[in-house]
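There's a structure below that I have some questions on.
Of the protein chains in this complex, one is absent; all others appear in place.
Take a look at chain A:
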Amino acid sequence: MSLASRRWESAPPLWLALAALVPCLLIALPLVYVALRASEAGAAGVAAELIRPRTLELLLNTVALGVSVTVISSVLGVAAAWCVERSDIPFRPFWRIAAALPLAVPAFVASFAWASIDVAFQGMAGAILILSLSHFPLVYLPVAAALRGMDPAFEDVSRSLGRSPARTFFGVVLPQAWPALGAGALLVLTHMLAEFGALALLRVQTFTTAIFASYELQFDSATAALQSAVLLALTLPAAFGEMRLRRGVRVSRSGRGARRTQRAIALGRAKPFVLAGLAALIALSTAVPAGMLVYWAAVGASTTRGLPDIWPAIGGTLSLALPGAVIVTALALPLVLAAIRHPGPASRLVDRLPYVVHGLPGVVVALALTFFAIRFLPDLYQTSALLFAAYAALFLPLAQSALRASVELAPPRLEEVARSLGKGPFLAFVSVTLPAILPGVGASLALMTLELARELTATLLLAPIGVTTLATEVWSRANDGQYAAAAPFAALLVALSALPVYVFTRRSLELHDL
């Protein structure tokens, strides 16, 4: 009897099935688009499009960039995490936040800042340097959290068995941080495969910039579609891998015993060098771009160019980011409720699928949405609706993780009590659960608004004609080499980004202290 009722409880209701359609649809769109265009072109057409030196060149560039940036980011991220969490470095609380700050500078802003110093920073080598500097925090944050949460008993045991501190690090610490490192590295890789703005500004030819160029030339181009197919083939395994590893990221702790606090490893004579290295890393990744923005803003202020355009850009940003945040949060809430209230393989997949969609390149998502709108829903073309759909594809996971903590704080027990006191299911949800999760919803809305405000690729491709945002203004001006004109917009973007980065950093690093 109790078993039967339990089974009935965990059977997903209809609303859940409907909610699950959203991520499935979002992931299906680009795949179906690519498949449709490929079948239209036919085998000979596909071969003619793909078997060209141009495709090979793009493939080599994309892979070289992705692999190099991932490897360098991983090394920088692990080193920074170790210094901040394990060594006796002075001013640790400052470094802990500072090492995540590069996330506040969108990659395309960092790229234009570096490119404005010297054209030498354009090209593949420059792109690898700049993108590594701006993406290592994606490795640093999870690895730092893993190092912090690790049970020091493992290291004690390793030392007592005769292994030196260095061999203990490679034998025990790193293997346990591996899921966190792997997830972070794959996230960097998916970002690299999807990156567009930075690469366009740095004049590096990869699939994303090529697809964008083909699209600008002719929006329904077979070349763009087939290049998208190759890019998806590169991206999907990385995104799936990240999703799988992310699930495995849990810090292993031995049992319930009291956890001993970590003892910092004395750097000794190496301390000044480590300190200098860390300072150089933060300076190159954050201070140089920020400094260049200030410099160009000062130059721009003396010529007063560009400033009148800032109000339409702010208005455009808000008109897209605010409704976008509401829509994405509303789509994410049922997914989170499903995963927590009705645990099972189906709801787990539905909960995790957006993380794969999130890894899809914005260019491809935008292209697919345009394709379907023109073919089947022409009224939607050139409206904000398409852009909101793209936002959902790209940002659902962010809203999900923002909502998850507060939904977990509103256990179904509360609703059951309300039901036992005579409230119907809907009323019970509205009167008990909703008030409990409202703070989380508010946090998600704020975070999403700020994140959407800095989105470039999908906005550039899908925003209704005449609507500009801070991000698109930065891009178009920087792309024309008008650095002084771009700087005020970029500075505003960076300032807006600081808050979500701070929240994200605190959440990542304190997660395991719960």
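Here, a residue touches a chain if its C-beta (ideal position, glycine included) is under 8 Å from a C-beta of that chain, and two chains touch if they have at least 3 such contacts; residues count from 1.
The rule is short, and it goes like this: contacts and distances are computed from a predicted model.
Trainee: Just go with whichever of "Sarcosine oxidase subunit delta", "acetate--CoA ligase", "ABC transporter ATP-binding protein" or "Fe-S cluster assembly protein SufB" UniProt uses as the name of the absent chain.
Mentor: Spelling it out: the chain absent from the display is recorded in UniProt as "ABC transporter ATP-binding protein".
Trainee: Where the complex has a chain not shown, which of A:T55, A:Q176 or A:Q205 is the residue touching it?
Mentor: Of these options, the touching residue for the absent chain is A:Q176.
Trainee: Out of A:A153, A:A330 or A:V503, which is the one that touches the chain we can't see?
Mentor: Of the listed residues, the one touching the omitted chain is A:A153.
Trainee: Can you list, in ascending order, the chain A residues touching the missing chain?
Mentor: Spelled out for chain A, the touching residues are 151, 153-154, 156-164, 171-172, 175-176, 178, 252, 254-258.
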